[in-house]
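Note that one protein chain of the assembly has been removed; the remaining protein chains are unaltered in position.
So, chain A:
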Amino acid sequence: MFSATQRLQNVFGHFTSVFLMLAAAIMLLSYTHWWLEDIWELPMSVRSVEPKILMKYSRRFGGSNNQGKENCKLKVDFDGDLTPLFNWNTKQLFVYLTAEYDGDRPDISNKVIFWDQIITDKKDAVLDYHNLASLYSVYDTTNSFNQRNATIRLEWNIQPYVGWLIYGETVIDGIKTINFPAVEGAKKRKTRSKK
């Protein structure tokens, strides 16, 4: 009845249930806290977004030697305070700037990340950027953005110490759409949709 394996099993079982209860308590309290803080309504003021298009001919930028690809980069000004996203269960905050735009057919939709930032300290959660260069040189599956309009969003993802991941976006005050410019000096190419 009271063998060594039995005792070991009991200790292990007890440890597991204590751990799971603790995790559940941390989760419940922190998620309530986030909910009370109204984290899905945080304002972000976007003052300027300047897109720039360049032709690229390497695979890293979606092109090839004989086929150029329009690559877009942004210069952005924005500020906002994301400190309410931090509490005792926030391991990291992933903030990212996205653009959503249409495709050649009505059923196509595209969404791309231009810039992102990992924030692990509450002190760094007050964002204020001037002339920030986007991290990524973004290209489409087709060869051109065709001077389309795109919707700009600043979204975030909370990675907790324990629990499920939370996603949300800020409420943008200011510039919400951009227009992909034409390539300067380049003649317009026929777009080719890629399989």
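The working rule: a contact is a pair of C-beta atoms (placed from the backbone, for glycine too) under 8 Å apart; a residue touches a chain by one contact, two chains touch by 3 or more; residues count from 1.
As a working rule, contacts and distances are computed from a predicted model.
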{"item": "Protein name (UniProt record) of the chain left out of view, among \"Signal peptidase complex catalytic subunit SEC11\", \"Small ribosomal subunit protein mS26\", \"MMS19 nucleotide excision repair protein\" or \"Serine/threonine-protein kinase BLUS1\"", "value": "\"Signal peptidase complex catalytic subunit SEC11\""}
{"item": "Per the touch definition above, residue among A:R47, A:K91, A:H130 or A:K176 touching the missing chain", "value": "A:K91"}
{"item": "Of A:M55, A:V112 or A:L132, the residue in touch with the unshown chain", "value": "A:V112"}
{"item": "Among A:I39, A:I53, A:L82 or A:V138, the residue in touch with the chain that has been omitted", "value": "A:V138"}
{"item": "Residue numbers in chain A that touch the chain omitted from display", "value": "3, 5, 23, 59-60, 62, 91-92, 94, 96, 98, 103, 105, 107-113, 116, 118, 120, 136, 138, 140-141, 155, 157, 159-165, 167, 194"}
